[in-house]
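Here the complex is missing one protein chain, while the rest keep their positions.
Chain lettering (A and B) follows the sequence in which the chains are written, and residue indices restart at 1 in each chain.
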Amino acid sequence: MPAWFTPERMTWLFRVNPALKFAVFLLLLFITLFNRNLPLAAWLAVLSAILLYGFSGYSAKKLALLSIPIALSFASSFITMALFGKGDTVLWQWGIFKISEESIRHGLLLGTKSLSFGFTGFAFLLTVEPVLFFYAMMQQFRLPSKYAYSFIASIRLLPVIAEEIQVRSNALKVRGITFSRGVRGVGERIRSYTVPLFAQSIRRAQRIAIAMEAKQYQMGAARTYFYSTSYSRHDAIFLAVMAVSVAAVFWLSFGVPY
Amino acid sequence: MKKLTFTDLLITIMVGVVFGILMKFWDDLYTAIKPVLPVARQLLYGMWFMNGVFAFLLIRKPGVALIASIAGAGLSAFIGHGLGVLIYGAAQGLAAELLFAAFRYRKFSIPFAGLAGVASCAASFGLDLIYGYADLETWALIVKYGLRAVSAFIFTGVFAVLVIRALEATGVTNSIRPVAKEEYSLLDR
Partner (left out) sequence: MKPLDTAAGSCTDEALSLRKLRLKFPGEDSLLFKDLSFSVKKGEKVLLLGPSGCGKSTLLQVASGIVPRSFELPMKSEAIDLPSSWGFVFQDPDTQFCMPYVDEELAFVLENLAVPQEEMPERIEAVLRRVGLQLTDVHTPILELSQGMKQRLALASVLLMEPDVLFLDEPSALLDPEGTEQIWSSIRDAAADKTVVIVEHKIEQITGWIDRVVLFTDHGEILADGPPDTVFREHRPELIRYGIWYPGVWEDYVRSEGFLQLMRDRPGTGDSRIVELESFTGWRGKRAVIHAEKADVAEGSWIAVLGENGSGKSSLLLSMIQLLKTTGTLTVDGRTVIQKKRRRTLPDGLSLVFQNPELQFVANSLFEELTVSMHTLNPEEAEKRAYGLLKRFSLPEDGKRHPYQLSVGQKRRLSVATALTGNTQVLLLDEPTFGQDARNTFVMLETLETLRRNGLTIVMVTHDLEIADHFATHQWHIADGRLMSCEKTGGAAHARLVHS
C-alpha cells in the first residue's frame, strides 16, 4: 500500500513547507465551508481539481481511482438535496419527493462543495509526508512536541491495527460467532471488535509512552530536530500562486456576469 | 483535576486514531447503504460522535474528548475523507468536551455520555447549517436530525458506555486511571 502512494514525479507542491501548505489549504476549506454562492463553489472546485490533477504528481489513472468516492459524494449530496431540499418553484413532485429549482441549485452547490473538499484534501494529503508535516508544525507553528510525537507514534502502528482487525475477523469466524439482527446486532458487532482492539491499543500506547520517556523524552523540554524545516523560495511562489488563483476565482465568480 | 500525563495523551491520540480507522470501515458500510435506506443511514451516523466521548470515559480527564476527536478526524482525513472532516471533528469534540466540563468532568454514566453525543450532534448540525446540508424541507430536516440525535445518544450513551464497562472488566483500564489516595494508606498494613 505505501508503494502505491509514491508519486510518479515530484512537483513543486511537494517542496512547499507542509505546515504552510496545511494552513493555506485549510483556509481554502473554510472559504468553501462558508460559501453559499454557486459560481464561487464551482470555480473553487475547478481550482482544487487543477491543484490535484495538475500538480500532485500522480498518474491520471490513480487520481481517477481516488476520485470515485468524491464523485459519489457529489452525486449523493446532489440527489438528497434535490429531492428533499426546500424550494417553491416546484418542477416535479411524487409522494415525499419534491424537486424544485431552488433545491436543484442547492444540490449543485452542495455537490460542488463536496468536490472542492475532496480535491483539496487529496491535493494536500498526496503531496505531504506525515513525519515531515509534524516536524514542520513543531518548527514553524510551535505545535508542542507531545502532540506531534503522539501522532507519529500512533500513525506508525496503523498497519498493526489493520492486521489486528483482520485477525479478529478471522478469529470470530473460527469461533463460529454470529451476530443478532438490528440495533442489537450493531451493538454486538461494535463490542466484539472494539474491546479486543482497544485493549491491545491502550496497552501498546502505554508501553510506547513509557519507552519514550525512558529514552529521555520530556514534555516541553528544549530539543533539536533531525529534519529541519524552514521557509524557502518555493513557499513564496506557492503563496503568490495561491493568492492569484483565489483572486481569479473570486473575479470569475463575481466580476463576470452570467 | 489531574493534568494529562504523556501516557494519557498518547493513549488519547491512539484511541482517536483507532476510531479513525474504524470510521473508515464504518464509512464503507455507510456509503453502501446511503442511497438505499435513508433512515438506517441516519441511525448509523452516531458512530461519528463516539470517539471523543469514548476517550473521555476511558481516561476521565479534561481535554481528552477534544483531542481524541481531532486525532480521529485527522486520521480519517489522512486515509481518505479529506481535510473537511477535521473541521467537523474539532467542532464535535469541542461540544462533547464542553458538556463534560459543565459537569466538572465527574459524570461517566449513560445519560451524560449520551448527552455529550447529542451535543456533538448539535455541533455537527451547526456546521451543516453553515455548509448548506440543512436546507431541507422542514419535515425532512426534523426527521434527519432527529434520527441523528437518537443515534448519537445510542452510540455514545449506550454503546460507548457498554464498551468501556467491558474494557474495565478486562482490567486494562486499571493501569491507566489515577491511583486513589486510599491505595497508599493500604501500604502501611
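The working rule: contacts are C-beta pairs under 8 Å (C-beta built on N, C-alpha and C of every residue); 3 or more make two chains touch, one makes a residue touch a chain.
Computed from a prediction, not measured in an experiment: that's the story for all the values here.
The omitted chain makes contact with just one of the residues A:Lys98, A:Lys113 or A:Arg204: A:Arg204.
For subunit B, the residues in touch with the chain missing from this view are 5-7, 166, 169-172, 174-175, 178-180, 183-184, 186-187, 189. Residues 131, 149, 152-153, 155-156, 159-160, 164, 167-168, 170-177, 192, 196, 199-200, 203-204, 206-218, 221-226, 228 are the ones on subunit A that touch the missing chain.
Just so we're on the same page, only the chains that are shown with their structure count from here on.
Averaged C-alpha coordinates put the centre of subunit A at 19 Å from the centre of subunit B.
Here subunit B touches subunit A in the complex through residues 6-7, 9-18, 21-22, 25, 31, 34-35, 38, 43-44, 58, 67, 71, 74-75, 77-78, 80-84, 86-87, 127, 130-133, 135-138, 140, 154, 158-159, 162-163, 166-167, 170, 172-173, 175-176, going by the rule given at the top.
Listing the residues of subunit A that touch subunit B in their complex gives 25-26, 29-30, 32-34, 36, 66, 69-70, 72, 76-77, 79-81, 84-86, 96, 98, 106, 109-110, 113, 117-118, 120-122, 124-125, 130, 146-147, 150-151, 153-155, 157-158, 161-162, 165, 183, 186-187, 190-191, 193-195, 197-199, 201-206, 208-210, 212-213, 217, 219.
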